[in-house]
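To keep things clear, I will list the structure first and then write my remarks on it.
One chain of protein is taken out of this complex; the other chains stay put.
Then we have chain A:
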């Protein structure tokens, strides 16, 4: 693809505070209209990356292009990007209308045009009756909408979201997630969305970038990351509940993995790996079945939690650092200490190298 179709293009970007390298060799391309999620554990540099796109942090290496133009040293006000902050960052001394029109007023747009675009955006976000209020008089959800509205009014090249939903309660978060998604469908605005919540990333984004310790671990479509994680970290991070891991060794026939110490167990892989290689096998909780046929893993029930629609059973299996979690639809009768067999298809087993943790 040529550069013109890319709204944001990040090449070999790095950022250091003195000797501390916080972003290393980042390469991300965001085509126009794409919704990209940056995700990773706290301290992975995802917010810093977003702030470098906004121009709030200087990059120390590589290039950053917006609409094909290198913006490495361009101040934020010239980049034409809008940002929604985690704390919303509404100006406390301005009413909602003034908050939303601030950037247009700085641009010296015509008052009539400002009034019209504010009215239009307020209408879509259901803020029409709040324009005269001050931010402190609004609820959390309303403030969140104002923060969104302030960005939308500007009609910017790029929307940047810095964990915008993390201060909302669970129900409102699900609601706003759908709203942002709908809004994106209508506006087709290029968006970069930072979150630590992988469900948010999976449900909202077209393209997910997983970061760890300032580096991109893997990027791609949400389901591609779920189905083909590049390494053990991504496998454990994407998916909820998280993937189960068991330590093992590839068997002498190259077709199976042995694990479990004295109570030796094995699973067939359906493909060949070098015999004797130490590996991690990864099993998703939702792929483990209590009934079935073919190969199985055996374990002792450690705990049972039922939510009505789902039952989560944790089993102790030799070789697994943490109890194996099974997500089973409906209710299951199992008691602590029961020995259960978990059935799994060979193609649903993930295998990672023990030392490099890369997918095999």
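Assume a residue touches a chain if its C-beta (ideal position, glycine included) is under 8 Å from a C-beta of that chain, and two chains touch if they have at least 3 such contacts; residues count from 1.
Simple rule for what comes next: contacts and distances are computed from a predicted model.
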{"item": "Among \"Glutamate synthase alpha subunit C-terminal domain-containing protein\", \"Apocytochrome b6\", \"Trehalose transport system permease protein SugB\" or \"Potassium-transporting ATPase KdpC subunit\", UniProt-listed name of the chain not shown", "value": "\"Trehalose transport system permease protein SugB\""}
{"item": "Contact with the hidden chain (one of A:58, A:77 or A:264)", "value": "A:77"}
{"item": "Full-complex contact with the absent chain, from A:87, A:116 or A:155", "value": "A:87"}
{"item": "Contact partner of the left-out chain, one of A:9, A:52, A:103 or A:244", "value": "A:103"}
{"item": "Hidden-chain contact residue, picked from the options A:150, A:328 or A:350", "value": "A:150"}
{"item": "Touch residues of chain A, complete complex, unshown partner", "value": "51, 54-56, 75-77, 81-83, 85-87, 89, 91-93, 102-103, 106-107, 136, 150, 154, 160"}
